[in-house]
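This is the structure, below, for whatever I ask next.
As you look at this complex, bear in mind that one protein chain is not there, while each of the others sits in place.
Letters are used for the chains, namely A, B and C, taken in the order the chains are written, and counting of residues starts over at 1 for each.
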Amino acid sequence: MPETLKLQINFSGGAELLFDKIKKHNIELPSVRKYLPDSKAEKWTIRELLVWIKGNLLKERPELFLQGDSVRPGILVLINDADWELFGELEYELQQNDNIMFISTLHGG
Amino acid sequence: MPETLKLQINFSGGAELLFDKIKKHNIELPSVRKYLPDSKAEKWTIRELLVWIKGNLLKERPELFLQGDSVRPGILVLINDADWELFGELEYELQQNDNIMFISTLHGG
Amino acid sequence: GTETKGTLPKWAIERYSRQILVPEIGVKGQEKLMRGRVLIVGAGGLGCPAGVYLAGAGVGELGLVDYDAVDITNIHRQFLHGEKMQNISKADSAARSLRSINSRIKITAHNIQLSASNALEIASRYDVILDCSDNVPTRYLLNDVSVLTKIPLISGSALKMEGQLTIYGYREVDDKKKEPYTGPCYRCLFPSPPPPEAVGSCSANGVSGPVPGTIGCLQALEAIKLLVGRNRESLLVQRMLIFDGDDMTFRTVKLRSRNDRCAACSDNATLTELIDYEALCSMPANDKELDLHIL
Partner (left out) sequence: GTETKGTLPKWAIERYSRQILVPEIGVKGQEKLMRGRVLIVGAGGLGCPAGVYLAGAGVGELGLVDYDAVDITNIHRQFLHGEKMQNISKADSAARSLRSINSRIKITAHNIQLSASNALEIASRYDVILDCSDNVPTRYLLNDVSVLTKIPLISGSALKMEGQLTIYGYREVDDKKKEPYTGPCYRCLFPSPPPPEAVGSCSANGVSGPVPGTIGCLQALEAIKLLVGRNRESLLVQRMLIFDGDDMTFRTVKLRSRNDRCAACSDNATLTELIDYEALCSMPANDKELDLHIL
């Protein structure tokens, strides 16, 4: 297994406004023990990814993206085009080349 | 490499009418030397696949699907969601788990 | 003429021939459409295209709910309202336009603000609800109406260049099984409303007309498929369509099953009647935004 974990992160439905209006981000994560030496995490899960996103991608108003250690209500998280609820939500262990999508639900019409 | 080649074959835009109205077919090809012993083919290409489709899937009026050794005008062939022209058309060598789509173009409105 | 094919009169065979020819519809499907009753909540950017195709298809009864009046800023996307309909009730204006398209069907304009006090009574007269609304409280209200009445909810939304579509509260009718399949509801996915400051609206953030146009067309298509009895593999049940008009990409993503802790639809549900949705969401049940400072 390579040292770094490559992921594609997508934001849409307005969530991208908090990320410099950029919808697609190709990221490369270092080893989780290097990045979070004080945590007990051995592998990257969505939980640690949210910490990384907050520290590295999120440009403004984190309360519009995060709430506690999860995403705020109204954001749907998709792992390779499927609801994260099907994969354990925060506990899902990220795999090489995963596509993780954060979709703010729309209410307009 | 396994003995057989698994492919997903899709028909749409009306082409499925020649195939029992079934749009999605999961097929498994034997070794090309077994299936076409008289041919010089060493590997499955789209050219041999068309022969196989004619013998195994095509239910009626082959002239509405084939013309000579290729597909008839007005059918677009896609290899993993990209135009077969980008991959050498008939000469493309099929890979395990390829998705091959035959789309009859529509003219209505 | 009183000649019929099955129970279809000859005029219907002719008039609807182009869709009767579609194998997924057929004569039987047309009969079901003509017995079908669809409630469209919101006669705006989604409700106009949805309404026009359901009226065209000959759905027996259409209800249109809207409390609002036609405004000049609506017309770019809400095409059932001509320029001359400004300040007229949107429900009335849309009903009038739909009647000119199909005089054979029943069209009812519900010229009211849908709320906890009237929604169940209105919805119970219909077989399918289309959520073509434009605000969060109405979306929670319609979800709970759908759960309490067991009427499926075809939920569309659009903003800027993006759209979303799925079916909530779908129930499979199957007498043989003890527990027929039920799809997730809106609250299964979104147990809590979003913070108000995170909610965009067409009046504050804008929308390109063909985006709700596309989603509204697809809501009509799902309603037609649902009425003619297409199964859940065909329908957007437990799947959501995510549309980005700027790069013209569509994703159909897989959603969770019904949440067995859902406050609305699970066996452990606490919801027994409609509540105050403006209070639940800390937002008004409309899409009014007068501050065009961005311009």
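Rule of thumb we're sticking to: a contact is a pair of C-beta atoms (placed from the backbone, for glycine too) under 8 Å apart; a residue touches a chain by one contact, two chains touch by 3 or more.
Since the model is a prediction, treat every value here as computed from it, not as a measurement.
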- Note on the structure: Output for the hidden chain's shown neighbours is B, C
- Touch assignment to the omitted chain, from C:T214, C:Q238 or C:S266, lands on C:T214
- For the full complex, which residue in C:E172, C:D246 or C:D260 touches the chain that was left out? C:D246
- Item | Absent chain, residues of subunit B that touch it | 12-14, 23, 63-64, 72-76, 78, 81-83, 85-86, 101, 103-109
- Message: Could you pull out which residues of subunit C are in touch with the chain that's been left out?
- Response: 5, 13-25, 27, 49, 52-53, 56-58, 72-77, 79, 82-84, 100-103, 160-161, 202-211, 213-214, 217-218, 220-222, 224-225, 230, 233-236, 239, 241, 245-250, 252, 292, 294-295
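Simple rule for what comes next: only the chains that are shown with their structure count from here on.
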- Message: Centroid of subunit B to centroid of subunit C, CA atoms only: how many Å?
- Response: 40
- When centres are defined as mean Cα positions, the distance from subunit A to subunit C in whole Å is 31
- Query: What parts of subunit A, by residue number, touch at least two of the other chains?
  - Reply: none
- Which subunit C residues sit where two or more other chains touch them? none
